[in-house]
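A single protein chain has been removed from this complex, and every other one stays in its place.
Just so it is clear, A and B label the chains in written order, and each chain counts residues from 1 on its own.
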Amino acid sequence: MSDHNQFYDAPLEEVEPGHTFLDSNELILNMGPQHPSTHGVLRVILKLDGEKVNDLECVVGYLHRGIEKVAEHRTWAQFGPFVDRLDYTAAVSNSLGYCLAVEKLLGVEVPKRAQYLRVILTELCRLASHQVWLGTHVLDIGAVTPLFYAFRDREDILNVFEKYCGARLTTHAFRIGGCRWDAYAGFAAEVLHICDDLGPKIDEYKDLITGNRIWLQRTKNVGYISAEDCIAYSITGPVLRGSGVEWDLRKKQPYSSYEDFDFDIPTGTAGDTFDRYVVRVEEMHQSIRIIRQATEGLMEGPITAKVPKVIKPPAGEVYVSIEAPKGELGFFLVSDGSAMPYRLRVRPPSFINLQALAKMARGSLVADVVAIIGTLDIVLGEVDR
Amino acid sequence: MKITEMLRRFLLIDLLEGMWVTFRHQRPSDLVTEQYPLKRPDISDRFRGQPRLVKDENGKTLCTACGACALACPEKLIKVGSLRDPETKKKVLTEFDFDLGRCMFCGLCEEACPSNALNLSSGYELALYSREGMELGRDQLEKGIQGKVFEK
Partner (left out) sequence: MIQSILQYLHSDVTPGEAGSLFWVVVYVLLVFAGISVGVIFMNWFERKIMAHMQVRLGPMRVGPHGLLQPLADALKLIIKEDLMPANADKIVFWFAPVCVVMTAFCGFIVVPFGPTHAITDMNIGVLFMLGVSSLGVLGVIMAGWASNSHYPLMGSLRSGAQMVSYEIAMSMTVVSAVMMTSMATGTGTLSMIGIVQAQLHQHMWFAFSFFPVGITALGVFSIAMVAETNRAPFDLPEAESELVAGFLTEYSGFRWSLFFLAEYASMIAVSSIATTLWLGGWLRPFPNLLGGKTWDTAFSLVPGLTFIALAALCIFYFTRMPRIRAMRAEATGLAAFGGVLGLIGIVMLLPGVRVRIQDIYWFTLKAGFFMYLYIWYRTTFPRYRFDQLMKIGWKVLLPISIGVVVMTAVVGMRQELLALVWR
């Protein structure tokens, strides 16, 4: 199997015998799949001129598991656990997207209580995902402590997940038609406790990171992408909002009762790494607001709609997308009336955001490439599926 | 305003603030590490761990050998063997094979079981040295995998 990428196809006569790589101007550096800061198995081939990046190519596929093909051989309900493994840091979010898509195909209306429960859990999951992003991004830039603080704060959220659905990471939280479990005893108290605790802890990051001059120097004006380029590349999520475009699916195309809640969409202005950082941290605060409103407004009612035991949606196709922590996660489902999907296509936000890496990194230094990969917040499970 | 800004920059106030944050976290009550074998974590009720076949008070298995779990499993790793009892005309469970090596602990089998016989319990210490022990038979599912208890 040969690597079809432009750099390795260069003719060999360019390097003369007797000359080493130090004589040429350009160095081809491979940040290979095994690397502490490529957030998974991402391979980045850099064309360097000294320290400056001239061009960049990503080679993906090292984590490809054929999830979309697997979907064609599982029933609609059986595919639920697989969806968690896409963006494994935010499993509940993926589950929500998939269930909403199948429910739209079936034409089923989920009861209000289930919608509110889903919102609470999805926003908790957004907090957890942003904690992972924060810890790993800051670690790549060199500060080792916020990772541990972020994961310590994340423990509370994962404990809630464990008590709710039995697993911390691959949660399989929702079912088609609603939720399988109701809130356990003490759910509301614990969730509100998290809301109270987490706000000051996120503010602590401000002292440790946001105001820190080293952080500012490492992230300001690094990885710039303009709003027009973002829209041209179909980039969504905090990357888009960091460049100044106020687009959040929870507000613009609300789903699952998000229109009942009052929250802001943080938007940046400069389109650089620092603004994306600020946007995500502010999103954490807004998530806490949503969770508080949803928990206090949680009404009584059924937690699932009436859905047949064997799900056979009518033939047709549907595209439903949600605002996942990484961006717009979409599910395109084609049903032919049988118990298994005919085709399931995932619109992975990380994969599409990864296109911007070359644009952002051109002209910057090698050390910035690591920062830019971190700021795009990619998860290889989603990029490769 | 400019003077304070300049002083902040020159006296490295922002760096000192960061240092204060890390310094005050050293309080021993803040340290969150759980020393694992000495103190085991609290597992919730709904935890999806080691699969078990539940027996009733008389020691008779609750499983009716309906095969719903085998149908529900996305990985098709459950095999239910049954005989039809000539007197009661009901299915009786003979074998139950569960391939733990391929299980992803999704809980669909537990949901599908109509008699609450299959239960993903709170066992999480499931590691083995080779793949052979991963295919669980009916006995192991009823008794549970006995972990090796190290008591020096």
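Things to note:
Definition applied: a residue touches a chain if its C-beta (ideal position, glycine included) is under 8 Å from a C-beta of that chain, and two chains touch if they have at least 3 such contacts.
Source: prediction; values computed, not measured.
Per the touch definition above, the residue from A:63, A:192, A:265 or A:365 contacting the chain not shown is A:365.
Per the touch definition above, the residue from A:212, A:234 or A:257 contacting the chain not shown is A:212. Per the touch definition above, the residue from A:66, A:142 or A:297 contacting the chain not shown is A:142. Mapped onto subunit A, contacts with the missing chain fall at residues 21, 27, 29, 35-37, 51, 138-145, 147-149, 152, 208-209, 212, 214-215, 217-218, 365-368, 370. Taking the whole complex into account, subunit B touches the unshown chain at residues 15, 18-19, 21-23, 25-26, 28, 30-33, 35, 38, 150-152.
FYI, only the chains that are shown with their structure count from here on.
As a whole-number value, the distance joining the C-alpha centres of subunit A and subunit B reads 25 Å. Of all the residues in subunit B, the ones that touch subunit A in their complex are 9, 12, 14-15, 17-18, 20-22, 25, 32, 43-48, 72-74, 104-108, 111, 120.
Contact residues on subunit A toward subunit B in their complex (touch as defined above): 74, 77-82, 145, 149, 152, 155, 159, 162-167, 170, 172, 180-181, 184, 204, 207-209, 211-214.
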